[in-house]
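Read the structure below first, then the notes.
With one protein chain withheld, the remaining protein chains of the complex are depicted in position.
We just call them A and B in the order they show up, numbering each chain from 1.
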Amino acid sequence: MTPQDATHGQGAPAASAENALGGDHYLNHGRGVWSWLTTLDHKRIGVMYLVSILAAFLLGGVFALLLRTELLTPQQTIMKADTYNQMFTLHGAVMIFLFIIPGIPAALGNFVLPLMLGAKDVAFPRLNLASYYMWVAGALFALISMITGAVDTGWTFYTPYSTTTSASVISMVFGAFILGFSSIFTGLNFVVTIHKMRPPGMTWCRMPLFLWGLYGTAIIQILATPVLGITLLLIIAERVLGVGIFDPALGGDPVLFQHFFWFYSHPAVYIMILPAMGVISELMATFSRKRIFGYTAIASSSIAIAVISFLVWGHHMFVSGQSNLAGMIFSFLTFLVAIPSAIKVFNWTATMYKGSVWLATPMLYALSFLFLFGIGGLTGLFLGALATDVHLHDTYFVVAHFHYVMFGGTVMGFLGGLHYWWPKMFGRTYSERWGRLAALLIFLGFNITFFSQFVMGSQGMPRRYYNYLPEFTAYHVVSTLGSYLLGLGFLIVMIYLIHSLARGRPAPANPWGAATAEWQTASPPPHDNFTSDPMVDDPYDLERWRWDDRLSGYRLDAAAARPAGAV
Amino acid sequence: MGLSSIQGDGGGGFWLPRAASTGAGPVDALFYFILAISVIFFALIVGLMILFVVRYRRRAGQGAQASPAHNTLLEITWSVIPLAIVIGIFAWGFKVFMDLATAPANAYEVQVTAQKWSWLYTYPNGHVEDVLHVPGDRPVKLVMTSEDVIHSFFVPAFRVKRDVVPGRYSTLWFEALQPGEYQVYCTEYCGTGHSDMLSKVVVHPPGGFEKWLDNASNILNTLPPAEAGERLYRTRGCIQCHSMDGAAGIGPTLRGVIGTQRAMRSGAVVTADENYLRESILEPQAQIVAGFEPVMPTYKGRLKDEEITALIAFMKSLKSENGGGQ
Partner (left out) sequence: MNLASSHGEAHDPHLAHHFPDAPTQFEAGKLGMWIFLATEILLFGGLFCAYAVYRANHPEIFMYAHQFLDKVLGGVNTAVLIISSLTMAWAVRAAQLGHQRALVRLLSATIALGFVFLGIKYVEYEHKWKEGLLPGTRYTPTAGESVSATAPAAPDPAPAAVPAGEASSIAHAARGPAGLAGEPADSQSPAAPAVPRNVQIFFGIYFTMTGLHGLHVIAGMITLMWILRRAVQGEFGPRYFTPVDLAGLYWHLVDLIWIYLFPLLYLIH
């Protein structure tokens, strides 16, 4: 029993429900491994996803550190060329397909989305569990591929290399195919849930921005992923049956594959970033203790990004020999899609103005996001411009660009969200001091690792190079040392989070004073999410939440609370 | 952060390597323009961020101050200004790209063949080399194709890059500013030897190129067969896979092969005589040496009879270290 239990009957809705790990909650509602494996509870599925994708992240990260170690010297350092080629392929494929695409939507989104809606679950709980098992099956196929020779094609699987190499491509491609369908079904579930299960008080214009981000993401998942599916099937058909659609020797066109691939994979980069942007919107508002600036602009820019993102895939192919007209159109649209991101960045910055900025760990990640995604996005402009992309394409400049947006953007958003919802998920708090230290280490390590890559890239260092010319050694050494620092940062995160699970102080229902519905139930929430209907009118009215020392969390101030519907 | 001021005279700058072609200047100008824009906006955003974090830091007993939750004018401003800027960047990038898209009519044409993992350059007179020699006083146009998978031809100093696709021709052109040697990379991932698929562009001073070509295309007549064979061995890409020092690479070393018994994958054992060597070059898939992959491309139609003879002469001259061989 914890002191927090003494908060019964404050009159405020659920905010002070009984709690942290005392009575019955979703984590102990039904015991045993089996009750987890067969659960239909979105929260448990979210937690299973979380554990799985973190394992994938660890694996991908280990591959990354091995890569960096190999690149310490211009010649062979610790592995052979073929091993290196498999290593970066696996690193890319694991990070993209297993970690970052499902990362925020399937793990955090699954947990938070129904809670934010004040609902009991997503629309199709069985499908949700099926998505999870499809993830597992996809991961198994990827593992089989790793054991039976591993792919060495790069995560882009370009033909005709991928259809002719002797590495074990089929199982990896099939794994990615299944993962694609896992992602489609998650998206489908979210769209239907958001459409059909919003509570009466929540109009589209009062939907928390995280949900807008997930909604935009889901649209892309539904519309783009099937094309990846067919593309991957065609690779398999090429390899098994020799169909020849991509094989120039049989009259096929290898570049057509690139169009198909990027038709999915460009929108996919926004599948990665939109949910992170949603998280950042929540964090910026909560930790500035202030209404988010420009709600409408942020929400609609998510949808704008989702729509335009379908029309820019050709910017990955400026030097592949597509027509100049195509190059022009794709370049133009690429610049267009940058504007909604810019709008969001300005709105987040403005949110802090006259706020009361609270530098808790999640906020540190949000600020890192602003800094790093700024760099990553701005370097996208170099790549979007035709003339400069010719020089920069397939150099380390591109590698640096996408790590700045994916790591500096999405992973920072993920870490921010993880630290933000952690107390809600597990009912325990982590050490703020270690949290801030690790955030700082990760920020520093990240910049050291990847900023040097911008410089060597624009100097002409090509990517996917096992050997390199001695003149690039200094940059590579700096980058490798940075990556060790980064690894250390993550190690700390891992340790204190695990420690928190076992020993962390019980968390209050609303540690941050946020106004979205998930904070109105206990931490961790009960099996059915809410014991009484939460208020879902205005997700950014932070005023009515007051700090309460007895709770060491926030409490709804009945006096400040306006009657529902009077916003 | 360094801007164009850092760009030195000969050696290149912090960001970009030395600009050595007529096309590089405009590209660099655009690069530095985008860099400047980026630095300005980045400084603005991060500056404001730091300012707000410090100025509006959370203090005990003090919440957020009242401030508007949106401001239409401000929001339109910060949408329209970046929009105008990026459209400007787009137009500039497109213009430079188009200016460089079509080769001038007087360009000197060289055929480029990419294969795993070497570049071969065929001159109009039929001469083939693995180093690209070009005249320094006129534009050069490359007509490129690949024998196997996709490769990509990249010369950083010229700011040019183009994918080389099997089954079709792609072109690229440049005009060098000064004579010298410039690095060529393969920038489309193509397998084991991708990072070794390097080559050089040698830009000759006026008049030097023709002289070089005359000499180089005549080796079969001017040099003894074994020496000519060695040149071919280096220039036709054999050296990419077959070392001359006795170490196995992608293919077996060819030092001291002649006259030995070769074990094949099929289990057969073959004596490496002249006919075997010849067949290995023309029909490499016919017999696969044990322990190696069947990745050697055929040279049928790509090497003349005399050239094969010269190659064989050269291979025979490669005695194994311990005096073995023949």
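By definition in this document, a contact is a pair of C-beta atoms (placed from the backbone, for glycine too) under 8 Å apart; a residue touches a chain by one contact, two chains touch by 3 or more.
Note that the structure is predicted; figures quoted are calculated from it, not measured.
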Hidden-chain contact residue, picked from the options B:E109, B:E147 or B:D196: B:E147
Residue of A:A55, A:I78 or A:A249 touching the missing chain in the full complex: A:A249
Residue among A:M197, A:L359, A:L469 or A:L485 touching the omitted chain: A:M197
Interface residues of chain A (partner: the chain not displayed): 18, 23-24, 114, 119-125, 127, 160, 163-164, 166, 184, 188-189, 191-193, 195-197, 222-223, 225-227, 229-231, 233-234, 237-245, 247-256, 260, 321, 526-528, 531
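Keep in mind that, in the parts below, only the chains that are shown with their structure count from here on.
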Whole-Å gap between the CA centroids of chain A and chain B: 35
Chain B to chain A touching residues, read off their complex: 12, 14-17, 26-27, 30-31, 34-35, 37-38, 41-42, 45-46, 48-49, 52-53, 56-59, 62-67, 69-70, 74-75, 78-79, 82-83, 86-87, 89-90, 92-94, 96-98, 100-101, 148-150, 152, 154, 156-157, 159-163, 165-168, 170, 183, 185-196, 293
Residues of chain A defined as touching chain B within the complex: 81-82, 85, 152-154, 158, 160-161, 164-166, 248-249, 253-255, 288-297, 319-321, 324, 327-328, 331-332, 335-336, 338-339, 342-343, 345-347, 349-350, 352-359, 367, 370-371, 374-375, 378-379, 381-382, 384-391, 393-395, 455, 458-460, 462-469, 540, 542-543
